[in-house]
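Inspection log for the structure reproduced underneath, given as structure tokens.
Only one protein chain is missing from this complex, and each of the others stays in its spot.
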Amino acid sequence: MSTVAPPPTDAVDPLEQDDEAVAIARQRASEGRRAERRLGLMLCAPAVVVMLAVAAYPILYALWLSLFRADLRTPDENEFVGLSNYVTVLSSPIWWQAFGITMFITVIGAAAELVLGMLLALVMHRTLIGRGLVRTSALVPYAIVTVVAAFSWRFAWTQGIGWLAGDSAPLTDRWPSIWIIILAEVWKTVPFMALLLMAGLALVPEDLLKAASMDGASAWQRFWRVTVPLIKPSILVALLFRTLDAFRIFDNIFVLTNGANGTSSVSMLAYNNLIKGLSLGIGSTMAVLIFITTAIIAFVFVRLFGAAAPGGSEKR
Amino acid sequence: MSAVTVTPQRRIGWGVVNAVVLLYAFVPVVWIISLSLKGDDTLNDGSYLPMNPTGEAYSQIFGNSDFLRALVNSIGICVIATAVALVLATMAAYAIARLEFPGKRAIVATSLLISMFPQIALVTPLFKIETAIGIFDTWPGLILPYITFALPLGIYTLSAFFREIPWELEKAAQMDGATPYQAFRRVIAPLALPGVFTTAILVFIACWNDFLFAISLTSTNAARTVPAAMSYFTGATTFEKPTAAIAAAAVVITIPIVLFVLFFQRRIVAGLTSGAVKG
């Protein structure tokens, strides 16, 4: 909005000469700031309290467990092992293979979702006919329970049973499986992207686009120069949350291949160690490593988007 | 938009584009519906549409009191969780987008960190806490985690959104003699609603589709939601999957979401138009 918004009006007019007035204004401003601080904290408090009450202990507990050799079957035999679980995981080729696959799925998936999500958002935003129908139907894929959607893809691609497979059996080969996993993931989450981006598009003022159009800007230039900068915060949020989720992909792989043919993801490894193997130490270590990776991804995104990030520099 | 005249060519153009969107959305969905209508004899025939459609799966799931109970749980738990999460997230997001106060960045970062931790590692400690304080297998036992893990997305989405609202209008309205409350209700709220409802839809769907907490933090149908209940469906024998019943349940539980979206997408449009007028 910075392009259309009037310049921010300061509480104190810098041209004010009267000392007394300045002093009063300053006092008011500082009272105002104090009230603002109080209000800010009060408004955030409930959310923060709930989040910490529910999530703090489990997260700290998982961090703690990652330093132990711990098995759920033998709770009395936990043994402190320092960082050796991390060494075990990070020196395992199994982990790095899954890490590579997960990264690949994340990058390709998120990129495809961003492009398709933007297209879908533009259609949902701009379409002249049947807008309600398009907006509602486009969200249906996101609404289908992931496990069921994944199962239906698996069924569709099973040779001899499914309508997509014919005589081929793509889910028995590594790369076809990976592409199907990406397809299932993208199909389902494009609406998530589109919905967030559409909410951003709703705030792009029409007059601005019209003005640009009159200045001779092509549709592409209008999109790239006017729309994209304005919806940058929406893009950040959509891309950030999708990437974080994509990196933790589980359901689709679990149903489609169960990790066969080298299609396991890091979350599947964590599941196998934590829930099936009951190895709380190794499993928690994997969870922490996934957490660290996603934190790095988030950090990079927030840096890339700079001031557009929530909590970033306020006045633009 | 209204200023643009709709020529027949544009109409056809949009018709084609819309058709593509509908195909994208419905081709796999129709396959799921088709599975729900197939009987034992045609399940494995590889045909996209059911040859002899049967509504057996639907009459069975609606004859199953566990499924109906799970539907009630799902609706109750998700509506409450969404409402509470939305109120808390709106408050926090407003503060983050509009106010300067210490610890703001810490709050933003913490909420993101919480949403980043793999939930699978949190299930067992959560289970322990919930059994200890007696909310295991109750509605609050699911509502609380759902609120918690919906808040980061809510706070992020809403604060990104609130930052884009031309808040100067609020001041302008106040200068015109409106009270702060009136300025908020008449000017800001209509602008903010599209973002709020978008968030509502996302939070509701996330809650509605959750399987991990639903399966781990419940043990009876006192709080079991539909995605968990579906995993309790059994086939005729251990080695058979009740494919049609699962597909039917998936279709049935998608309907409330469609209604929910239908309801809220009108509000998104409403917010949009009023925003366009004022902006």
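Per-chain residue numbering starts at 1, and chain names A and B are given in the order in which the chains are listed.
Here is the rule we go by: contacts are C-beta pairs under 8 Å (C-beta built on N, C-alpha and C of every residue); 3 or more make two chains touch, one makes a residue touch a chain.
We adopt the following convention: contacts and distances are computed from a predicted model.
Chemist: Absent chain per UniProt: "Succinate dehydrogenase/fumarate reductase, flavoprotein subunit", "ABC transporter substrate-binding protein", "3-oxoacyl-[acyl-carrier-protein] synthase 1" or "Heme exporter protein B"?
Modeler: Hidden chain identified via UniProt as "ABC transporter substrate-binding protein".
Chemist: Which one touches the absent chain: A:L41, A:L63, A:I161 or A:A211?
Modeler: Touching the chain that is not displayed is residue A:I161.
Chemist: Could you pull out which residues of subunit B are in touch with the chain that's been left out?
Modeler: Against the left-out chain, subunit B lists 40-41, 43-46, 56-57, 60-61, 63-67, 69, 123-124, 127-128, 131, 137, 215-216, 219-222, 231-245.
Chemist: Touching the missing chain, which residues of subunit A?
Modeler: Contact residues on subunit A toward the absent chain are 69, 71-75, 88-89, 92, 94-95, 158-161, 167-169, 171-172, 257-261, 264, 269, 272-273, 275-279, 282, 286.
Keep this in mind: only the chains that are shown with their structure count from here on.
Chemist: Applying the document's contact rule, which stretches of subunit B touch subunit A when the two form their complex?
Modeler: 1, 4, 6, 10-11, 14-15, 17-18, 21-22, 24-26, 28-29, 31-32, 35, 44-48, 88-89, 91-97, 99-105, 107-118, 120-122, 124-126, 129, 144-145, 147-149, 151-153, 155-157, 159-161, 163-166, 168, 171, 191, 194-195, 198, 201-202, 205, 208-209, 211, 226-227, 230-231, 243, 246-247, 249-250, 253-254, 257-258, 261-262, 265-266, 268-269, 271-272, 275-276, 279
Chemist: Can you list the subunit A residues touching subunit B in their complex?
Modeler: Against subunit B, the touching part of subunit A is residues 1, 4-6, 9, 33, 36-41, 43-44, 46-48, 50-55, 57-59, 61-62, 72, 120, 123-124, 126-149, 151-153, 155-156, 160-163, 165, 187, 190-192, 195-196, 198-200, 202-203, 205-206, 230, 233-234, 236-237, 240-241, 244, 248, 250-251, 267, 270-271, 274-275, 280, 283-284, 286-288, 290-291, 294-295, 298, 308, 310-311, 314.
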